[in-house]
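My questions will all concern the structure given below.
Of the protein chains in this complex, all but one are displayed in their positions.
Per-chain numbering from 1; labels A and B assigned in written order.
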Amino acid sequence: MGTALKTNTSHTRGSLAALVGFALAAALALAGCGSGGQAASGAAAGGPPRPGGTLRFAVSSDQGCVDPQQVSSNDTIYAARQLVDSLTDQDPATGQITPWLATSWQATPDATAYTFTLRGDVTFSDATPLTAQVVKENFDKVAQLGPRATLAKGYLSGYQGTTVDGPNRFTVRFSAPNVQFLQGTSTHSLGILAPASLALSDDQRCRQVLGSGPFVLVSYVQNQSITLARRPGYRWGSPLWAHPGEAYLDQIEFRIVPESGVRTGSLQSGEVDAISSIGQQDEQPLSAAGIQLLARANPGLPFGISFNQSKPVVSDPAVRMALSLAINRPEVVGAVFTSQTKPATGVLSSTTPDYTDGGAQLGFDLNRAKATLDADGWVPGPDGIRAKGGQRLSFGVTFFANAATNQPALELIQQQARLAGIDPRIVQQPVANLAQVQVSGDFDAIWNNTTRADPDILRSAYWSGGANYYRLPPGPLDQQLTGQAAATDPARRAQLVAAAQQRMLTDYDAVPVVELTTVLGAGPGARGIRFDASSRVTLSDTWKAVD
Amino acid sequence: MTELLPELREPTAAPAGEPIPAAVPGRSRWRGTIGFFARRPGLVASVLYVALVLCAAFAPGVLAPGDPLIGIPAQRLRAPSAAHVFGTDYLGRDLFTRVVHGAALSLQATVIAVALALVVGGLIGLLAGFVGRWVDEALMRFVDTVLAIPPILLSLALITALGYGTLNVAIAVGMASVANFSRVMRAETMRIRRATYVEAARTLGTRWYATLARHVLPNAAGPVLVLAVLEFGLAILQVSALSFLGYGAPPPAPEWGALIADGRNYLANSWWLCAMPGFVIAATVLAVNRISRALDGEWTRGTR
Partner (left out) sequence: MLAYLARRVGLAVGVLWAAFTVSFIVLWLLPGDPVETMASGGLDGEPATPQQLAALRARYGLDKPPLWQYGDRLWAALHGDFGTSIQTGQQVRAQIMAALPPTLRIALAGLVFAVLFGAGLALLATYVRHRWLRQLLLSLPPLAVSMPTFWVGLMLVQLFAFQLRLLPSVGARGAESVILPAVTLGLPTGALVAQVLAKSLSQALAEPYIVTARAKGVGRVAIHLRHALRNAALPALTVLGYVVGNLLAGSVVVETVFNRPGLGRLTVQAVSVQDIPTVQGIVLCAAAVYVVANLLVDLLYPLLDPRIVVGAPA
């Protein structure tokens, strides 16, 4: 965008002046650009929580949907989680399942049926009451949802139906033992929606939902902002929270700010009160500015590369193994992620229940990587990239920009892999396409992670009988995954989970690289931001010290 | 609408019949050239700078012997210093090396864009000016339309249709610049067609294609090439804007616009990632514009 300027010759000397002016401008810019931020003003006062105020929370992306049953991206979950309550809650410290909307429950010994008793005083934001019938409708509807609801459908795997035993009692039945269902009821994916929302189509629900949560949706402008307001009369908060009643905040405004540099700058300048997805470069300046950094490791699948095993090149186990050996995980962690982050030591993250350490197989050994490829017939070409039978050792690694660390990490991995003669091409897709890309299989490899405080996430992702986005061929891994989902004995389950993890590492079905640690920045005004067991935020106890 | 300010659309073409100062033998001509440049230090600086950029584009190893794709993570986000003139980026890659190697990518796209605009626009203008009448009207109305759509939107429409990538960016930018070239070519063609010597050639029975090749093209070339140099500067801005928006080559390609886009994440505390590539772009465009102004008329206006 420029203009065709035709100046006359009297400006011939102007060009030198222009260069001088340019240098002046440069000097001005450099003078103005110092380093680091200044210390935040205002002493942090203690004191009891007080109601009122608007929390401005800057997040990096928008998945394009506010329906908690249909979102899987952390940034959007932060907003969607506040709109609904769950049957149960999970203690972040112990992993224990605790009561919430359901005061008690019983499971049959073979885990094929669960009976819940609801508390009687819950209403949705449109004043309709929560009854067993409403929960039944929620679960029945899940099966009819589209591909965005993969997590929810996975939790209800083998769902046969719900019988209503009374106004506040119901029993959920499964065709096969379903051990992980109870933990699933504590997640946002099975958050209970009002009947009015259930009547809407998938897309309509993405734009507006009604729940019983501590906040209600006021407005949602895609890729711009999600605004929530306090739900008056709320008093059925989870017992794990600091207080069960109405939220302190009047409003929460989630602003979508894709650039991490801009989020950081906004937090430093006080434009926003909290930010998500902090990059490593922001840690030190934020701490120096007196910003509190809240961190919690995410359970579930670590950040890593999973493959579409129906595509050429990546369906070759030797290639996957060589890639894993070529990645120097500590270097990636040190260069790109925040200081509390750890390299992956297994296909599950270390905070997940039943995690076993597979770190020995995830070491860095460039020579062994090269040897593996040599043995498999991949010959280095003139540009250093290997080829076999005319096929270049090149594949696309798709990623979504819902974390500031994704692109730099992949660029570094690319650099490392090229030393072994592998060429991973980086392909970025908008985060709104996440579900579509997975379903269509339009990828060679994907860089992502999934958060869940239960090892059953392995089955959700890698069972060939499920959604099977990674197009795994049927194999012994399937029995281990379905077996652990049915094992009611915790010891037996741990055994099966360990076996599944070992098998996945041997076959290199996934190449885990780094465990996600959620790090949030909270300014001096924002107090009481808490993490739940899945390292997402709960904001009912949050209050503003300075308005 | 455009007739009211013709000089904004068409260049100040050298008045017909006024030749470049007649060839003066030997020494005084050389002295004239030196004097011309001595009075224009800005022009000298611009030429030198453009030469540097071209060197970076064709032989980046001369200016920056390192590998733009390899970095030492332990040295990331270092401010500009003696060791790293432009500083390092978030993976420890030397920014100066990346900018130098990025010159090749960015200039590649720019050259293709300008060449495309020149050829296509030139053909349209030639046709309009040579054939005249309704063909001229029709083609010029078409050109007016393209001018009604802001160049970047036209480029974005082409990107929507063609997809991402350096080549598509080049095509998109080129097509948006066709209008200017066609107007200049048309004006020149019409001017030359009406010149006496062409009429004379026609009476002698010269075929139209001979007239075209021997008279029109060589004489029209001058102003068109001047415009090409000016458009070069504009195209650099447009190509870098499109690559800033993410439509160019995928990472880790160090296209200038993409470097600035990557640097945005570190704006608060590592300003050099955005500032340096931007300085380079601005300086390049400034230098190219300066050279274009010199070609446009300064030389013919004599050695003042």
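Things worth noting here:
Definition applied: a residue touches a chain if its C-beta (ideal position, glycine included) is under 8 Å from a C-beta of that chain, and two chains touch if they have at least 3 such contacts.
Bear in mind the structure is a predicted one, so any value in this text is a computation, not a measurement.
From the set B:43, B:56, B:91 or B:268, the residue in touch with the chain omitted from the display is B:268, counting the whole complex.
Between the chain not shown and the residues B:97, B:110 or B:240, the one that touches is B:240. One of A:262, A:335, A:409 or A:481 touches the chain omitted from the figure, and that residue is A:262.
Of the listed residues A:108, A:208 or A:222, the one in contact with the hidden chain in the full complex is A:222. By the touch rule set out above, chain A reaches the unshown chain at residues 1-3, 5, 7-8, 10-11, 13-15, 17-18, 20-22, 25, 29, 32-34, 37, 64, 146-148, 203, 206, 221-224, 255-259, 262, 265-266, 268-269, 271, 430, 432-436, 439-440, 442.
Residue positions on chain B in contact with the hidden chain: 1, 3-5, 8, 141-142, 144-146, 148-154, 156-163, 233, 237, 240-241, 244-247, 257, 260, 264, 267-268, 271, 274-275, 277-278, 281-283, 285-286, 289-290, in rising order.
The rule we apply is simple: only the chains that are shown with their structure count from here on.
In this assembly, the C-alpha centroid of chain A lies 45 Å from the C-alpha centroid of chain B.
Chain contact summary for the complex, chain B toward chain A: residues 7-9, 11-12, 39-43, 45-46, 69-71, 73-74, 76-77, 79, 90-92, 150-152, 180, 230, 233-234, 237-238, 241, 246, 250-252, 262, 264-271, 275, 279, 282-283, 285-286, 289-290, 293-294, 296-298, 301.
Residue ranges of chain A in contact with chain B, taken from their complex: 1-2, 4-9, 11-19, 22, 26, 29-30, 33, 35-37, 259-262, 264-265, 268, 279, 281-282, 285, 331, 334-336, 404, 407-408, 410-412, 414-415, 418, 425-428.
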